[in-house]
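Shown here: the complex without one of its protein chains, the others still in place.
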Amino acid sequence: MAAPVRPLSRVAYLGPQGTFSEEALLSEADLARCELVATQTIGEAISAAASGEVDAAFVPLENAIEGSINATLDQLIFEVDLLIEREVVLEVHIDLLGGAGVDLGEVRRVYSFPAATAQCRRFLAQTFPRAEVIATNSTADAARVIADSPSSDAVALSPPLAAKLYGLETLARAVEDHAGNQTRFVLVGNGARPAPTGHDRTTIVCFQQADRPGSLAEMLNRFAARGVNLTRIESRPTKQGLGDYCFVIEFEGHLADEIVGDCLRELHMITGRMKFLGSYPVPGREPSAARAEIEAERQQADDWLSALRRGLGEAGADNAR
Amino acid sequence: MAAPVRPLSRVAYLGPQGTFSEEALLSEADLARCELVATQTIGEAISAAASGEVDAAFVPLENAIEGSINATLDQLIFEVDLLIEREVVLEVHIDLLGGAGVDLGEVRRVYSFPAATAQCRRFLAQTFPRAEVIATNSTADAARVIADSPSSDAVALSPPLAAKLYGLETLARAVEDHAGNQTRFVLVGNGARPAPTGHDRTTIVCFQQADRPGSLAEMLNRFAARGVNLTRIESRPTKQGLGDYCFVIEFEGHLADEIVGDCLRELHMITGRMKFLGSYPVPGREPSAARAEIEAERQQADDWLSALRRGLGEAGADNAR
Amino acid sequence: MAAPVRPLSRVAYLGPQGTFSEEALLSEADLARCELVATQTIGEAISAAASGEVDAAFVPLENAIEGSINATLDQLIFEVDLLIEREVVLEVHIDLLGGAGVDLGEVRRVYSFPAATAQCRRFLAQTFPRAEVIATNSTADAARVIADSPSSDAVALSPPLAAKLYGLETLARAVEDHAGNQTRFVLVGNGARPAPTGHDRTTIVCFQQADRPGSLAEMLNRFAARGVNLTRIESRPTKQGLGDYCFVIEFEGHLADEIVGDCLRELHMITGRMKFLGSYPVPGREPSAARAEIEAERQQADDWLSALRRGLGEAGADNAR
Partner (left out) sequence: MAAPVRPLSRVAYLGPQGTFSEEALLSEADLARCELVATQTIGEAISAAASGEVDAAFVPLENAIEGSINATLDQLIFEVDLLIEREVVLEVHIDLLGGAGVDLGEVRRVYSFPAATAQCRRFLAQTFPRAEVIATNSTADAARVIADSPSSDAVALSPPLAAKLYGLETLARAVEDHAGNQTRFVLVGNGARPAPTGHDRTTIVCFQQADRPGSLAEMLNRFAARGVNLTRIESRPTKQGLGDYCFVIEFEGHLADEIVGDCLRELHMITGRMKFLGSYPVPGREPSAARAEIEAERQQADDWLSALRRGLGEAGADNAR
């Protein structure tokens, strides 16, 4: 049902060098061997994949502290027709970097990407209560800015990798407010779709029908009724006006699974409009025992129904099994 | 999907002559031409069909006043493997019959089948407050008893037809307490199953799982979720002890309908044990417009899903329709 | 919340002496001391309670094999306004009784109440395949008929007690087809209502709204949502025409319980029309642990809500508990 995964040769990602995206990308052996194209924004990476300029884009989808990366979601929902082919989860730590000779007591400017700044809010309030916080285009970009014009009163909140890349000193390690932060990255492309592995996740987008109240509840009931485990629900505005949303729904299972097919068919009936964003393996995740049991019950039910229908035209027989 | 309906030659029914069962049976032209075999009880009629002694049995299933005919239901559920092939609804009226020379003021004994007596409870309390009520095996049997030993103080509550058959006088017409009474009869057999007509009803039995509380609610939700109209739900003891029930569920649609198949598959997953009692035409009943709309949505959803699955292995395309 | 249970002095029951109703009645010490009034039908017993002629009626509600006793249900639903005050469950056995000198090989007539005959169907088919089955008004009445005109070819299917009462011989014991048969009796009156004991059952009737499809599913969902255990659901025709039903619903808990009140309030909103048939103790039945937990959660939720509402007008405080 699935084509052999096509070899990738060019992959775009959010640069510059030293971003968390690059770190996650390099953790996958086959991707690390590709020609890597750093882009200035997430949008450019995804657009490059959509236009065929690269084979796929590697972009962040979700952070454990900051939540969804809206730029990624919105482009996948509204602007391109690409599918998620893989996910990679990276532990993320933010280090405090600076040029030689920085005096922490004199710091007046802190550079970083707003999502990273938000993750260090308490650290900043305690350490640099009077410093100005200045936004950059990425966490690695903050290091680049400091490296370009070193100053004794400016520091950057950046990935650990960036210190070496930009020749900066690591002034403090893991200064994020909450331990255990992770970012989930996805590889998106329009190539072959991964076959089911038994440990898969599926991402879809459901558009609410204004004239059918209660429809999100109805949608979620279809998953609950089949024991399909939802792993994430995210609402996004459809940009048609305040109060009009769509829902990104992620759940365990693959498009090719019968139970998933049943769910999708019913969701389509409820919502009228859906977008499939991919079924892809989730390494290391075992499907629940409950799920296997439900799949077996589904198979028995299907066998029973098929036998009953074949029997149309035959003599009745005990069917109470 | 369905074999041509096999010609019936012998049909059993609850006799003796003059019962409502016979009246309903004669209203169907093809059945009226069969060899009709009157049995003493409902059970005997159904058993004759199960053993092949007759081609089918014609028995009452439900009365608008008295409710289910348990003898019919229990035998179909627990003792035989026959399917409902047809339903016939008959307006029923109960007449007061007696021999020549009955004096209403002197009546001391009223004979009838208990279900019929129950339908005339108020009439009896007002007209014969001091008479004894004596049970017979059927409503026609009451007329036969009176005819066998005529007496000026005994009357029968019987179908209008019985007066002529047994040479009795009609003392009062339509003495039932509630107007508009109807009985629903079914033809059960193990011959060919009726093909879908677009105006069908299906009857199933669901056995509750002791260890899954709330399962009836879950079952009914599956119908509601698909807009399938339930026409009747009846609980019956499973004879395993007080508190253990099964549910006879009747609904619009045919086993061959996609939506009905979806419902049955899911019910089977919930209950583990079901018995199919037949899909059969319901003359004169138009399927609801809502139902047609749901069928169309189901088809669209199925097309969407099939296209999506075929696409496994192909390049992504806009699927948000 | 409940008045002291009023002393009963006169209780009506389905006679004549020797019925299962009498046997169950005598098993309750306080009822056994009352003046007991035997009636010819269930209907007369209930009517006597409704008119005040007796203080209460003791009648069968449900049998483990035959199901609901419709005469009892319909009168409680449609004709009187009495409440169930108590339930008594009796193991029922049916004995084969006859006069002195009966020869089992010669039996040609078997007398009994139709519900009892139905419970001995297989026994009769094997033992007296050619005998005529004749209906009587009660199981004890069958014994009375035999005693009135003893014959060597006639027998009765009656309660064990009836042998002694009517001077008959017990020809065979416990001839019912299914072992473990039980009948559930109820005491109905319009006196004081039992206070909650922690082991209670409630019986209600819900009338379906023709214009609100799916309403039974909705009703049952309200119970499921609160973990209220349904013990029985029975549909009855409303006598308005085929296809129009009401539902007798029985569940664990008492009208005075908060969770039960929540359910009833919501059912009333769904159905528009309900009838309360009583909350009464169910001896020996422990409420489930799950139920106690839900009651505790309900109390916490109520406390939280009350505090929040009291806070209207006060300064905000941490309410995330």
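The chains carry the letters A, B and C, assigned in the order they are written, with residues numbered from 1 in each.
By our rule, a residue touches a chain if its C-beta (ideal position, glycine included) is under 8 Å from a C-beta of that chain, and two chains touch if they have at least 3 such contacts.
Note that this is a predicted model, so its numbers are computed, not measured.
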Query = The chain left out touches which of the shown chains?
reply = A, C
Request  = Touching the absent chain in the whole complex: find that residue among A:S21, A:T136 or A:N190.
outcome  = A:T136
Sole residue of A:P7, A:G67 or A:P283 that reaches the chain not shown, by the stated touch rule = A:G67
Full-complex contact with the absent chain, from A:R33, A:R108 or A:R121 = A:R121
Positions on subunit A where the hidden chain makes contact = 41, 43, 62-67, 70-71, 89, 114, 118, 121, 133-137, 178, 180, 182, 184, 213-214, 216-218, 220-221, 223-224, 229-237, 239-245
Request  = Name, in rising order, the residues on subunit C that touch the hidden chain in the full complex.
outcome  = 1-3, 81-83, 190-193, 195, 205, 207, 218, 221-222, 225, 255-256, 261-262, 264-266, 268-269, 272-276, 294, 297-298, 300-302, 304-305, 308-309, 311-321
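The working rule: only the chains that are shown with their structure count from here on.
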Key: Minimal step count in the chain contact network, subunit A to subunit C   = 2
Message = Using C-alpha centres only, name the chain that sits farthest from subunit B.
response = A
Remark   = Per the C-alpha means, the centres of subunit B and subunit C lie apart by a whole-Å value of 25
Ask   = What residues in subunit A touch two or more of the other chains?
value = none
